[in-house]
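The complex appears here without one of its protein chains, the remainder shown in place.
Each chain carries a letter (A, B and C) given by its place in the written order, and its residues are counted from 1.
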Amino acid sequence: MAVERMTVDVHHLTRVEGHGNIVVDVVNGELKQCELEIVETPRFFEAMLRGRPYEESSHITSRICGICAVGHATASLRATEKALGVNPSPQTVLLRKLNFHGEILDSHILHAYMLVAPDFLGVGSVIPLAKAAPEVVLRALRMKQVAGDLCKIICGRHTHPIAMTVGGFTHFPLTSELEALHKRLVAMRTDVDATVELYSQLPIPAFERDTEYIALHKDDEYCFIDGVIKSTDGGEWPIEDYRKVTNESIVKHSSAKHTHNQRDSYAVGALARFNVNYDQLHARAKTAAAAMKLKPKVIKPFYNTAAQVVEIVHCLEDAISLTEQILKMGVRAEEPVPIARRSGEGVGACDVPRGTLFHNYVIDKGRVVGANCIIPTGQNLANIEADMRALVPTILDKSQADITHMMEMLVRAYDPCISCSTHLLNVKFE
Amino acid sequence: MTTLLNETLRQESIYIPTPARIATINPMTATEKLFRVALPSGFSLAHRPGQFVEVSIFGVGEAPISICSSPSHSNGSFELCVRSAGKLTNALHRLSPGGTIAIRGPFGRGFPIERFRGKDIIFVAGGLGIAPLRSLIEEVIADRGKYGRVYILYGSRSPNDILFSEDLKLWANAPRTEVHLTVDRTAPGWDGNIGVITTLFPKLRFHSRNMVAVVVGPPVMYRFVLMELLARGLADGNIWLSFERQMKCAVGKCGHCQMHHIYTCQDGPAFSYAQIKNLEEAL
Amino acid sequence: MSLRIMPKGALKAWVTRLQSRQFKVVGPKSLHGQYIFDEITDPNDLVLDYPTSVLPPKKFLLPPRETLFRFNARTMESHAEITVEPLIIFGVHTCDMHAIALLDKVHNTGYADQHYKAHRAATYLVSIECLKPCMEGSFCKSMGTLTVPEAFDLHLTDLGSDYAVDVGSEKGEELLEGFSSVWEPTESDYERVNNVMAAKWPHFSYRLECDVTELPDLLSISQKSPLWDELGERCLACGMCTKVCPTCYCFDVTDEIDLNLEKGERVRTWDSCQIEKFAVVAGGHNFRSSRALRQRHRFMRKGKYQYEAFGLMGCVGCGRCAAACLVHITPVDTFNELYRMRQSAKAVPQPQIKEPQP
Partner (left out) sequence: MTTQTLPRIAFFEFTSCEGCQLTVVDTLQAHPELLNVVEIVQFREAMSERGEDYQIAFVEGSCTRPHDETRLKEIRQQAKIVVALGACAHLGGINAIRNRQPLEEVRQYVYGDKADWFDTYVARPIEAVITVDAVIPGCPIDRNEFAMAVSHLLQGRMPNIPDYPLCIECKLMENVCMFQRGKACLGPITRSGCGAICPAYGDGCEGCRGLIPKPNIESLKQVLREHGMSEEEIDAKMTMFLTYQKMRLEEKR
């Protein structure tokens, strides 16, 4: 190669949640350094939770991340419920699932259209895209609106949900609201089909690297809440054993922690779920996957966004049938299930848009005394770096600008949510 | 010729103002500007001194502003002296001549000028209080023969804050008319009185028996000026004050300007001291 | 005024019939364990035997948020936004009827408020006689609001199996037009009505220790009472008391404009004299800077100022504010406390002579 030293230094990675830098240093064709630095300020959530009443945990932790707020709240509630011996009612379980789809849809649409699509359509961001292809952006906004309204009727809003509480809900959607929602969800199929169409035509880089994929799993549904931890390398763990899977460690260049399981790194997120839970996908989602030429096991990291599109199809279909199911049952305004005890430990797990999320609380006499949260992006960091190390040597012939762009696209494909990945480790459980 | 008030009343809603053009804008001090507002042709304002109009800029809001020009100088237009104090008044200050505003009114009762005939009049103005008084003073000066001696007392924060200085000179030259100025803080070139407005009183010689006083200024001023006037024997019913209150409608509905059973916008803003002296919160 | 009798069982059919005549029907309906006035789409939802509503029916005559007019800031065009539809309010309690009578007076005094008038003209009031106290905090009997004022169109009295329907206006007649399930009262119907009316009074007690006619004077001499400071200490200045009050009508006016800064509207929203900024003027002076002064203003308005300005009491004893207030400030307790303080004062000063109105 012509240059003897090439560095890529993406200061302030854009179109991602939170602050990250990419640092690549190549000397005489040899990769000296290749890191994704997380420069987000540490947030200290686990420390903040200490001493707070357990009822507050879901509200405080939803503030870890504005985009997976419902996911954090759900995982937090599950951790608390397990700690305090609460079994939510079947209605609560259904409403939570439906609500969760709202967030997955909102987040995936945001990512696929507003953060990633501009890369493929050769524009700098969604703003010029809105001028160049207004119909594409309007479609995204239309779909996002439905997803947001779904969360709105169930929990008040998707950024920092309100009505979700330990043991149930504090507010219930009206039948008329659910009926109206159902109509809009059905109508949304057209836009979702157009999304599949769009993504089957985009020139997604074919770069591959085999890795371990991890996701939550249930045999009878495409799992987002609870279930067991499952790996494409084989192995299933109860979510209480999350530490055996995640093995967190601190690295100096990042205020987020790295994780590894059976290899040096593993991946979570839409592609991991797709690889682990393909069988449980809705038939229409499988068709969409075929249209985008996705078949497990997909080991192309750039295809994570395509897997998100598959999930958009799945979540829409599942949201439609959940709405029907809830309507058929009729919504009852029920009091939250009371707690069985005031002290205990519990782990809650959800597969949020970006991957598997764990909340682990120790509660003593109604107060949180120990807390640990493991966030998807934290789990992906080591894997992203491994991808970068594999990718750089294959593209060294390109211009520095192209390499930089490619690296940014790679990181963005993971849909990293850096703001929420900065949390503590080293929890001392009393 | 129809009056603006009739136009206001003709609207489907009493809250709809009539568009009017700003003819001229004259900066007066750092914070006050004088606006001449031209009414649409065929309209007159037909106001009484002491009345006010509601001034609107669509999208910003509305505020009550005293009419500071005399009814006899109207000629299809009138003047407003506006201090930039908030959203509407700041927006007014950003306008240029030719710009359009919208107005309703005039509202309120104004001063009972016919009751002042044949009497000496002492005008006491603090700061922006000179604006509503100007309308009345001009009217008195224009019809000078009908009134007795006239004293104009005017206090400003500093010499640079003095409003209507040209007018003050003209008034001082009118027959049997005295103008006394004072400032709270002096500035180079000022050789007049320094101190609050009540410091002007000891130097004044007047007979209170056949005299009315008209006082307009900030809320803090009233109590002290009243003490001076009452000490000099002015009857409660001969002391007139104009009140400022928050107003959102100017037609006695919104409740903001209510003092006791009185709605300042409709029953005032001018009141005799006799009318309000027993009303808690009035002063 | 004439009387008719309608079997209770006919109510639903009547409501449905009115709806088919393009009337919008609103009335008390249960929501989350409270009653609110809302559109009745299913006649089964209409509950006439309800304790009290969260917001009074005032909200249809003076909506909490009302567009006064729409404008175009570029062209300076404006047009009033007075949209009304024929509206029947069912189940208005007598206290709320008295409140509406006050609102009528206020909005027709001086320059009339066309918006209120338009709503009022399009509204048909079907009030209901209160036969037992609706809740703990109410004191309608003391305020003289336990019988219905003139303002009603139809007035219902529950006779057990039937309703006695007083027709108070032509608008009232219009509502009954062509509805065959009503009949002219017989002797015995009159007797039933009189019996019910006579039986109701003992259920209610006087809670005010003075007579309502003494209130304005009592308040006049209580301007400087130390009680206001006590209330001010406790009051949260949350404004709930004024939001739920059927006789509060103060409003704020603001402009809203689109992002293109072209089209917008001027809206009025309910305001509250209990909030800090209510009486602030441009120089920053606040005529009621403390909670004590604002509470005093509120109660003076309820028991004195409005009476002096409009000849009607500013409080109708509905008790909503008492139920809403988290720190238990209530008109009855306040008035009674002032009264007791007066009684126990050794030398009772003469009430001040009222100044003539300007």
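We adopt the following convention: contacts are C-beta pairs under 8 Å (C-beta built on N, C-alpha and C of every residue); 3 or more make two chains touch, one makes a residue touch a chain.
Owing to the predicted nature of the structure, the values given are computational and were not obtained by experimental measurement.
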item	value
Visible chains in contact with the missing one	A, B, C
Selected residue (touches chain absent from view) among A:Gln33, A:Asn87 or A:Thr170	A:Thr170
Contact partner of the left-out chain, one of C:Arg74, C:His203, C:Lys277 or C:Arg340	C:Lys277
Hidden partner chain, touching residue among A:Gly156, A:Pro205, A:Gly235 or A:Pro296	A:Gly156
Sites on chain B contacted by the missing partner chain, in the whole complex	59-60, 87, 90-91, 94
Where the unshown chain meets chain A, residue by residue	12, 14-19, 41-44, 46-48, 50, 52-53, 56, 59-60, 63-67, 69, 110, 114-115, 118, 124-128, 130, 138, 141-142, 144-145, 148, 155-157, 159-160, 162-163, 165, 169-171, 250, 252, 255, 408, 419-420, 423-428
Positions on chain C contacted by the hidden chain, ascending	31-34, 36, 54-55, 64, 233-240, 243-244, 254, 256-261, 270, 272, 275-277, 291, 324, 326-327
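Throughout what follows, only the chains that are shown with their structure count from here on.
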item	value
Topology of the chain contact graph, where touching chains are joined (line, ring, star, complete, other)	other
Farthest-lying chain, centroid of Cα atoms versus that of chain B	A
Most central chain, judged by mean C-alpha position against the global CA mean	C
Distance from the mean Cα position of chain B to that of chain A, given in whole angstrom	65
For chain A, residues contacting two or more additional chains	none
Interface residues, chain C side, partner chain B - complex	68-69, 71-73, 76, 78-80, 82, 106-107, 109-115, 223-224, 249-255, 257, 261, 264, 266, 268, 271, 273, 278-283, 285, 287-288, 293, 296-297, 300-301, 304-306, 308-309, 352, 354-358
Sites on chain B touched by chain C in the complex	9, 11-17, 19, 57-62, 83, 85-86, 89, 100, 102, 109, 218-220, 244-246, 248-249, 251-256, 258-263, 266-268, 271-272, 274-281
